[in-house]
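Below is a structure I'd like to ask you about.
Removed: one protein chain of the complex. Kept in place: all other protein chains.
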Amino acid sequence: MHVKYTVSGEIFHVSVNKSDNVYTVKINDDEMIFEYRMIDPHKMMLRSPDASYKAIVTTEPGASHVHVNHQSFKVEKIIQSKSSDFKKEHLLVDESPIITTPMPGKVLKVFVKEGDEIRTKQSLLILEAMKMENNITAPRDGIVKRINFSEGDLVEAGQTLIELE
Amino acid sequence: MHVKYTVSGEIFHVSVNKSDNVYTVKINDDEMIFEYRMIDPHKMMLRSPDASYKAIVTTEPGASHVHVNHQSFKVEKIIQSKSSDFKKEHLLVDESPIITTPMPGKVLKVFVKEGDEIRTKQSLLILEAMKMENNITAPRDGIVKRINFSEGDLVEAGQTLIELE
Amino acid sequence: MIKKILIANRGEIAVRVINACRELGIQSVAVYSEVDHNALHVLMADEAYEIGPANAAASYLNIDRMIDIARKTGVDAIHPGYGFLAENPLFVERCEQEDLIFIGPGSKAMMLVGDKIRSRVTVAKAGVPVIPGMTQPLVSVEDLMKNADQLGYPVLLKASAGGGGKGMRIVQKKADLAAALESAKREAMAAFGDDSVYLEKYMSSPRHVEIQILADQHGHMVYLGERECSIQRRHQKIIEESPSTALTPELRAQMGETALKVVQATGYTNAGTVEFLIDRNNDFYFLEVNARLQVEHPVTEMVSGIDLVKQQIRIASGELLDLKQNEIVSRGHAIECRIYAEDPEQNFLPSTGRIVYLQQPSGPWVRNDSSLFPGLDISIHYDPILAKLIVWGETRDDAIARLIAAIDDYVILGVKHQLPFLKDVVNHKDFREGRTSTDFIESHYHDWKPVHGLKKIAVAAAVIQEMNAEHDFPQRQRQRDLYNPWTQLGYWELV
Partner (left out) sequence: MIKKILIANRGEIAVRVINACRELGIQSVAVYSEVDHNALHVLMADEAYEIGPANAAASYLNIDRMIDIARKTGVDAIHPGYGFLAENPLFVERCEQEDLIFIGPGSKAMMLVGDKIRSRVTVAKAGVPVIPGMTQPLVSVEDLMKNADQLGYPVLLKASAGGGGKGMRIVQKKADLAAALESAKREAMAAFGDDSVYLEKYMSSPRHVEIQILADQHGHMVYLGERECSIQRRHQKIIEESPSTALTPELRAQMGETALKVVQATGYTNAGTVEFLIDRNNDFYFLEVNARLQVEHPVTEMVSGIDLVKQQIRIASGELLDLKQNEIVSRGHAIECRIYAEDPEQNFLPSTGRIVYLQQPSGPWVRNDSSLFPGLDISIHYDPILAKLIVWGETRDDAIARLIAAIDDYVILGVKHQLPFLKDVVNHKDFREGRTSTDFIESHYHDWKPVHGLKKIAVAAAVIQEMNAEHDFPQRQRQRDLYNPWTQLGYWELV
């Protein structure tokens, strides 16, 4: 059984082996070997046969924030055994039937109603956040099954706004 | 029974009382009342009826490093129950019979020998540290009872160099 | 001289002003909303007072409360920073009534330059070139249609009380006018409490070049060279530099003199910025006056060696401006980039979160104006600006190389930001060669996504860190050979 991680919507199947100071990390059938050295509790040097990397890692429950060679990532762990996380995984695949809020904010306008047929990139609603109006567009084609919020509502990041059929 | 702390050789007898967010700290018969607020795990604001302070505190076993309103201190705890700490307390009083190394280094020259009578500020030895010659002088008058090191020896900070009668 | 100042702001600009106060021996008073009680400006000021809840309308925009704290703390003056109350003429008026020095222009000048339409009319009369457009606010959709037809599409819909791109809409064709109007008015009302809008001819591919001015209360005024701020996203400046690659010494002097005309015509005092657009023929047009210290003021400070905040305070104290026009010399090249809490993967939508790791760049000629610290929550309540990174170099190429190195040194984890985007922009051939215009981002980066070539390495680093963290729990049995993160998870949730 493998463990899954996600980074910006992409899923990675991971298994790891350690002997001495060498990690063998298998990610999606790609096997990589790393020597490592900790610099401080958050900084490490990783050396693979091809290249070396400077990484900064901080962890919080369920996720790590990682900075590698000037790129930043949030590495999230997918936990399939709990129902709440099942939903999370759903979000990552393109056929997700759920449109969630990308950030907390206030719903100013909703342009669609239940039953509407929508097209990719069509404006769905305007969300005000940090004093800016932000146009939320459809990530794919579909039919609006359910709208969970009304104009004027305050929403949290990650909440389900619109369910598609 | 009180707990003792030392800061740069000065001894402080401390007892503390806490109720809600207010600490009553009694130091050497001087009672002080502090409200406090933690800013982060190391930073705090302290407010007494007269003044407020910004403090940064880091702890290590037996001691804290404290920065208060642009002054830095090492606050050490005196543990009297152990013999090793008994000696430590001795160092703090003016009549200490022991002259210790203030820093690690190499003994280049020793100017005195056992039995010598010495005067305050008299040169005792030259200690080389960080590429500089440092002149170690007598902290008080006395007679040299024992010299624990020879020229050329490497010494650690806090080691007893010379014992006085 | 002023002895004590209330800083009616938060974030990096509050820190900047407190720093200046400290160096001038002036006492500083900070204010903070409930969510800001551990903020850097609170720790740095000599005194700090809570001003209300997170919602800015009830705290940083609360004039009564601000005046109340000013009275209670006995300050002589209020520095508004930028944003919030900085360009609110009612606040300036109130300060004048309460006999508090407002560090900025007087209320009349503020009222005039804050009204984009009136100021256009006023400076045009003084012989300053303005962009063709309406000379009255919009009264109806019909009015709008008529004016737009006269100007010819595309047209630009702007908030009369505006600034910072809020309430601004480019309208390409008649059919879009009504929707744009509604949205612009709503945004203008939310941002400025005033939904007046007007129309201007939309200029295609202009450069945005602005002149920094200082004017004392005794009629003496100087200009401190220009800043080019053409690199914008959603009408928000993201990269600013001085000097501009578009200006000759002659054009610079001409624009400087024109800026001083604007200052004279509007009776403006203290530090201010006169914004212009430059078209492809190097003709320039008055855009508006920014009646405050600008976000991008460090660019001018680095090339001129003049501390604008200190000058603001001295001018507000009634001192004579001690600068002579012919002694103001620009040296080298400075570039600023603004780091925003935005998610480049989600079309640069604002992002929130807690900063879990922070490494800020430093080094010779690197300046980082920031109020960040590890543990800081970037909330929905305020502008998404995280920090400003400014560098100086002997030449523009030196400055670009230094900026790229400094961006590489910057690490912010826990909240999404656009540093990789900024790096891409300053690395762009057209930017390097000085071919900039306000549609630069739109035309070169229509659908920019971060390159994430190291996702797998990131996953590996996270897993290795997890396994190392496991070593901190020697009392628990570890499965050393085949690593199974399912057992690891238990520790993780315990920590």
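Miscellaneous remarks
Order of writing sets the chain letters: A, B and C. Residues in each chain are counted from 1.
Keep in mind that, in the parts below, a residue touches a chain if its C-beta (ideal position, glycine included) is under 8 Å from a C-beta of that chain, and two chains touch if they have at least 3 such contacts.
If you're wondering where the values come from, they're calculated on a predicted model, not measured in any experiment.
Contact with the undisplayed chain is limited, among C:279, C:307 or C:345, to C:307.
Touching the omitted chain from chain C are residues 16, 19, 22-25, 298, 301, 305-307, 310, 329, 331-332, 360, 362-365, 367-369, 392, 394, 398, 401-402, 405.
Residues of chain B in touch with the missing chain: 1, 3, 5, 7-8, 10, 12, 14-19, 23, 25, 27-28, 30, 32, 34, 36, 38, 42, 44, 46, 53, 55-62, 64-73, 75, 77, 79, 102-105, 108, 126, 128-134, 137, 157.
Counting the whole complex, the residues of chain A in touch with the unshown chain are 39-40, 43, 45, 54.
In this section, only the chains that are shown with their structure count from here on.
In terms of their C-alpha centroids, the spacing between chain A and chain B amounts to 52 Å. Chain A and chain C have CA centres that are 30 Å apart.
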